[in-house]
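Heads up, one of the protein chains got dropped from this complex, but the rest are sitting where they should.
Chain naming follows the written order as A and B, and within any one chain the residues start at number 1.
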Amino acid sequence: MRLTCPHCGERDLREFAARGSAVVLSRPSAGASAEEWADYLHIRDNPAGEARDLFYHTPCGLWIEVTRSTITHAVIAARPVREAKP
Amino acid sequence: MAELIARTPAHADLPQPVEIGRTRIAEVVLGPVTWIAPFDGQEKAVTAALRAAAGVAFPKPGQVTRKGSVRALSVGPGQALLIGATVTPDGAATTDQSAAWCALSLSGEDACAVLARLTPLDLRPSAFALHRTARTMVGHMTASLTRTSENTYEIIVFRSMAHTLVHDLTRAMRHVAVRAAL
């Protein structure tokens, strides 16, 4: 698998660490309900199709949000989490 | 007053250059190294300050800016290592990293073949031209890799990993040398 780091360019998967769904970018605000926290931390969709996942490009320290297809494994987009909209 | 003698990172593992087959590795003494990361909205001001003080611009991703013996290496999003001069421009986070890195040069006709045993980076000139730099992996180590001439690469890893870098490189150099002799 190859991913494109927006800073470094296309790289082999071994340079990245995976962290699962990009849902974790949408952190509930202080005072959110227990249900909101449970959804945020534990409840995950398992889509057949487009998914947004987080990867860390270990050599450069950039967190990226990768949009990819869980069916074809095609990588559709990759952008820094700084620019990702929750 | 006792004198505190400074040691280079590879002084024990690579006291002098090693040549195997058609490749050679040698320690590069970087001199002063400053890590520089402009704060939000300060990129232009920092470039101006760097130009004024050291003659180099803040490097774009993958770029090395150079003036004489001073270079600035892109080492991450909005981050650079200024090597060969000490400048701490206003508007940037800076910190001294002069002792943090072990730098080796790998040179020779087979240098690219040796590196291809250690790094997943695309080393073809079309992807990694002269004076380009990349943050990548060398063996299991994160590293900065810079192409400093047609057949020379500079490899920068954590200081503490000097021993492993020398080990990994010499193993690959031996393999490439024996293959060339087959």
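The rule we apply is simple: a contact is a pair of C-beta atoms (placed from the backbone, for glycine too) under 8 Å apart; a residue touches a chain by one contact, two chains touch by 3 or more.
Note that in this section contacts and distances are computed from a predicted model.
**Q** Just by its UniProt name, which of "Tricarboxylic transport membrane protein", "ABC transporter permease", "NADH-quinone oxidoreductase subunit L" or "Heterotetrameric sarcosine oxidase alpha subunit" is the chain not shown in this complex?
**A** Missing chain, UniProt protein name: "Heterotetrameric sarcosine oxidase alpha subunit".
**Q** Looking at A:A17, A:I43 or A:I76, which makes contact with the chain not pictured?
**A** Final answer for the missing-chain contact: A:A17.
**Q** Name every residue on chain A in touch with the hidden partner chain.
**A** Residues in contact with the chain left out: 1-3, 12, 17, 19, 24-25, 27-30, 32, 34, 37, 41, 54, 56, 61-63, 72-75, 80-82, 84.
**Q** Kindly note down the residues of chain B that lie in touch with the hidden chain.
**A** 1-9, 12, 35, 37, 39-40, 78-79, 93-101, 116-117, 119-124, 126-127, 139-141, 158-164, 167-168, 171-172, 174-175, 178-179, 182
One rule holds in what follows: only the chains that are shown with their structure count from here on.
**Q** Return the distance between the CA-based centres of chain A and chain B, expressed in whole Å.
**A** Taking the average C-alpha coordinate of chain A and of chain B, the gap between them is 30 Å.
**Q** Name, in rising order, each residue of chain B that touches chain A in their complex.
**A** 61-62, 75-77, 79, 120-122, 134-137, 142-143
**Q** Can you name the residues of chain A that touch chain B in the complex?
**A** Of all residues in chain A, those touching chain B are 6-12, 14-15, 57-62, 80.
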